[in-house]
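With one protein chain withheld, the remaining protein chains of the complex are depicted in position.
Chains here go by letter, A and B, matching the order in which they are written, and residues are numbered from 1 within each.
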Amino acid sequence: MDESRPIFVQIAELIENDIIAGALPEETQVPSTNEFAAFHRINPATAGKGVNVLVDDGILYKKRGIGMFVASGARERLVAKRRDRFQNEFIAPLIVEAEKLGIDKTQVIDMIRKEGTA
Amino acid sequence: MSAVVEASHLTRRFGDTTAVDDISFSVQKNTIHGLLGRNGAGKTTLMQLLTGQDFATRGEIRVFGENPVENSGVLKNVCFIKESQRYPDEFKPRHVFTSAPWFFPNWDAAFADRLIADFRLPLNRRIKKLSRGQLSAIGVIVGLASRAPLTFFDEPYLGLDAVARQIFYDRLLEDYGDHPRTVILSTHLIDEVSNLLEHVLVIDEGKLLIDEDAESLRGSATTVVGTRQGVDAFVADREVLHRDGIGGLASVTVGRLSPQDRARAAEMGLELSPVSLQQLVVRLTGSTQTETALEQSA
Partner (left out) sequence: MSTVTRTAPTEPLADGHDAGNRILAVVRLHLVNRYSVFAVPWMIMGGIFIVNLTIWWIIFASVTNESDRADARDGISYSGALFYIFVYMLVLGIQAVAYTFPFALGFSVTRRDFWLGSALTFITLSAVYSAGLTILAAIEVATDGWGLGGTMFASFYFGGADASWLERFGLYFATYLFFYFVGAAIATIYQRWRNNGMLALFGTLGLVLIAGIALVSFTSSWPAVGAWFDANGPSGVIAWSLAPTAIAAITGYFILRRATPKN
């Protein structure tokens, strides 16, 4: 758990990560708030808050008497949201760091090409 | 949400010393509160006042809406576990667990049995002969299994090793999830419990310094690290909580930073590191004046 950000935000992100990674497929049940709380060793109210954020965002929904489920289309929506943030969260810091080290953009692009097989 | 505990201008003086100094706060139902502060800050005295074990010099207390002093209607729903609990001579742990249900209407014996196994507590050894950790375990087990709607834990984990402490936190969370109740926990080991807490009360020298949601405290302070020039420029118009440095490097703790502030810091080449709850409490309650050699970022 990161010290500087609210825990419920981090819980929401962890669940989002699992959905994006495919560990929580759409229309499957997610663990209960208490299970999240016990697993991450956090307060159940906080875990509940994180889950509620995702419910408000339409990523999760509640089936009365059963529990929380991943909504259809959740993965797509999350991927789209993350793509929007990719530029600010990953690219911008990359460039700042590269500038610090005197690496210009062309060199950075070369590095990107070398990296990975895809 | 209703307030389970309400303290209003609570003061407790012992001769010349003021152990609790004009404290006012309220505790909401079914939350886990942390009561943090240094040794001798007044945490134990405060809890003793709230449970009717000690008497206030001034001020008012309401627990479940009534004054708790000598009030059996209120007190039967309260469980106060303190590390200095004395046991009758010749008592063994099994006597404690046999008698606890007579006083705590919600006592869960099956839960107590599981906890006794978890903490490996010898039921038939005289309490005088138990180790510090085993003694603490008795208190912890009573506090958990009592399921008292209002439960206080006053540093009950002295002597518990790290494994046993983790067992305590885990069982507390589990049980709290299934059977919510109001828990007030005082501790030095802030980082261990900071993720469990919903609300934080920090006491120093009898006064209430902080009374806030744990979540809003997170990120309420940040440490800015970089060249002295850069850091000084960045923190120029901000409240500084703590200054530290070595050589040409400065490390200054300031208040909450907005995303724009963070971006600006990044541009200036400054590093931002988070301030944990423990560090925050240490900063606020440590000696504020001089920066001694011992004053390092925790």
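Rule of thumb we're sticking to: contacts are C-beta pairs under 8 Å (C-beta built on N, C-alpha and C of every residue); 3 or more make two chains touch, one makes a residue touch a chain.
Note that the structure is predicted; figures quoted are calculated from it, not measured.
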{"item": "Selected from B:Arg62, B:His95 or B:Lys207 as touching the chain missing from the view", "value": "B:His95"}
{"item": "Touch criterion as defined above, residue of B:His33, B:Arg165 or B:Arg181 at the omitted chain", "value": "B:Arg181"}
{"item": "Residues of subunit B (touch criterion as defined above) contacting the omitted chain", "value": "30, 44, 48, 51-55, 64, 70-73, 75-82, 84-91, 95, 98-100, 102-106, 147-150, 177-181"}
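Just so it is clear, only the chains that are shown with their structure count from here on.
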{"item": "Whole-Å gap separating subunit A and subunit B, where each centre is the average of the chain's CA atoms", "value": "31"}
{"item": "Residues on subunit B engaged by subunit A in the complex (per definition of touch)", "value": "31-32, 169-170, 173-174, 176-178, 180, 195-198, 214-216, 218-219, 222, 266-267, 269, 272, 274-277"}
{"item": "Subunit A - residues contacting subunit B, complex", "value": "1-8, 33-34, 37-38, 40-46, 49, 93, 96, 100"}
